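Omission of a single protein chain aside, the complex is shown with its protein chains in their original locations.
Going by the order they are written in, the chains are A and B; count residues from 1 in each one.
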Amino acid sequence: MRHYFSDAPKTALQASYWVFVIYLLLPLTLMMAMSFKDANFIAFPIGDWTLGWYAKVVQDKQFLEASGYSIFIALMTTIFATIMGVWIALLISAEGIWGRAAIFAFACLPAVVPGLINAISMRIFIRVLDIPTGTGAIILGHTVHAVPFVVIMVLTRLRSMPNNLIDAARDLGADSFIAFIRITIPFLAPALVGGMIFCVLTSIDDFVRTFFLGGYQPTLPMLIFAKVQGGMSPEINAMATLVLIVTAAVGLYAEHFTRRSRT
Amino acid sequence: MVDSSMTETRASAPRAGPAYAGWIGKVTASGLYSATIGLVANSARAKLVLLLAVPLAWIVLLHVGPIYQMARISFLDNYPPAAEGPIHTLGNYRLFFQEPLYFLPFVRSLIFAAVVTVAALVVTYPVAYYVAKIIKPQNRTRALLLLLIPFWAGELIRTFSVIMLLANRGAVNVLLREIGFIDRPIPLLYNYFSLSFGVIYLLALYMLLPLYSAIEKIPPQLIDAAADLGAGPFQRFRRVILPLSKDGIVSGCSLVYLTSIGVFAAPLLLGGPNSVIFPEIIASLFHGSSDKWPEGAAFSILMLAVSLSTVGLFMRVAGGRSVRLM
Partner (left out) sequence: MQPVVQFRNVNKYYGSSVAVDNLDLSIEPGQFVTLLGPSGCGKSTTLRMLGGFETPTSGEIYLDGKEISRLPPNKRNVNIVFQDYALFPHLSVRRNVAFGLELKGLASETIHKRTMELLSLVRLQEFADRMPAQLSGGQRQRVALMRALAPNPNVLLLDEPLSALDAKLRQQMQVELKSIQQTTGKTFIFVTHDQEEALTMSDVIVVMNSGRIEQMGDPHTLYSRPRSRFVANFIGESNFIEGTLKGTKGGLAAIEWNGSIVHAGLNGHDLQIGSRVAVALRPEAVSVFASKPVEKLAFEGRITQRLFKGDHTSLTIELPNGQAIVAQLDPVALSQITDDRVWIGWREEDAVALAD
């Protein structure tokens, strides 16, 4: 804190921070509060409180199936995106490869293209290749979207890897494969965990790609979307709150993990 | 993995390899493994091909392929093409410029994205500055975490939560009525206001994080030096802090602009009949039967081209050298 700032601008900045925090947290807080409303419709004031919606949601077969489906897709996406992301990052970081900048640019393309266009182009693409919409298409779409982020995270980490680590391992008798498994992969671990959690969260969150690529089985966001369009009741709030708590816990863990490994 | 020395010979010489326990040991003990390693290690070319082939195929097929297919279809008069073969046409593009029903929402979308971007910049800059420079370093992580929490909720949940705030019987209207400020609810929802409120709510982090990391990197001595040379708070901001956070501003604006141009869930849930923006138009062309696909593809290509070139132009004019995606 620099003392010679007069207090007025500092107070104004502090106020802007707290107003912004309220702006970010208020809608979610209201959304969670509404999940306890003892009525069939969404409206303030809440009046009577109940846990009934949660009891209903955790027994709701549709919700449970959608959760399982979303998690399955997220895990598949994470596996494929991590493998491809690391592979591409290794390629870009390798010496003596021509056109690395171009490879990097194209590797990042799906992250730069607006989401809707990404989804639509993938929809056209699977149709051209005669791939049916549904689970496979969703996983493909999510993976393509997630790969650039894994590439960037892994590359950032690789850049901070001392050059001589691999040389040292080779000098001590490891061949390329052992050096990779024993040195490179452990060194990349924080970036990998961060990247994987990012993949899981973006996949579970994704709406637009699933909207265009999905079949009849709804993922969590699709289910919530259908319920919102079909007439709102606090049941949606209970569902959303449960999803929010789980994803926030995962996110918080990721944050904690990457921060700890950084120090 | 890739050794820069292209004259690798050591692995081919017979030697007592180290014995590893567990699965690594099993793998490395197998004959197939030593054959593969021998081949790969002895030939720089084999090594390169192994490293190159799969990721290059992935990028060409799945990163570039869909865009290419979309571009290809945008020049067809019909999809799937008629039995006697595809007919190529520019009609889909011509239609866009002839039909105000398409053209106007497109312009609206561009303006909307620009407004949202500027608003997000103005709203988050003081917040980013506060966290990066005024908060004590030991409290900084906690202050940032508080801002990150909402972004772990998905796009749809956050959009939905905005309804809680803005609906006719949402928190704002109910509160205003309770204190007797209004008799009838103000229509806050299903218009441009709710749409921009929601989109800024969704995307503020993409602005905040690049800004924060740019401002945080400004050495405090530079601010001291400016003050020492006679700059008051405003001049310090204008002459030192603002130009030195330019990279963050460029990254943040590019990210928010590109993302807000393609928002999809927010207009569906928060937009109304008067706030139709281009993504909804494009999406509608892909509903149901596919006879409008070429038009949709053409419009998508236009949107992609315009948004990427706007950002490219912006980055060139603003002179940001590197744009970080994260």
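The rule is short, and it goes like this: contacts are C-beta pairs under 8 Å (C-beta built on N, C-alpha and C of every residue); 3 or more make two chains touch, one makes a residue touch a chain.
Note that this is a predicted model, so its numbers are computed, not measured.
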Which residue of B:171, B:240, B:281 or B:297 touches the chain not shown here: B:240
Which of B:53, B:90, B:118 or B:229 contacts the chain that the document leaves out: B:229
Touching residue (missing chain; options B:85, B:137, B:219 or B:273): B:219
Where the unshown chain meets subunit B, residue by residue: 219, 221-222, 224-232, 235, 239-240, 243-244, 246
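Simple rule for what comes next: only the chains that are shown with their structure count from here on.
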Whole-Å separation of chain centres (CA-atom averages), subunit A against subunit B: 13
Residues of subunit B defined as touching subunit A within the complex: 1-4, 6, 11, 15, 17-18, 20, 24, 28, 33, 37, 40-41, 47-48, 51-52, 54-56, 58-60, 62-67, 69-70, 73, 123-124, 126-127, 129-131, 133-136, 141, 143, 145-158, 160-165, 167, 169-171, 174-175, 201, 204, 220, 223-224, 227, 233, 258-259, 261-265, 268-269, 279, 282-283, 286, 290, 293, 296-297, 300, 303-304, 307-308, 325-326
Subunit A residues touching subunit B - in the complex, by the definition given at the top: 1-2, 4-6, 9-10, 12-14, 16-17, 20-21, 23-28, 30-31, 34, 42-45, 84, 87-88, 90-91, 94-97, 103, 106-125, 127-128, 140, 144, 147-149, 152-153, 166, 170, 173-182, 184, 201, 204-208, 211-212, 220-221, 224-225, 228, 232, 236-237, 240, 243-244, 247-248, 250-252, 255, 259
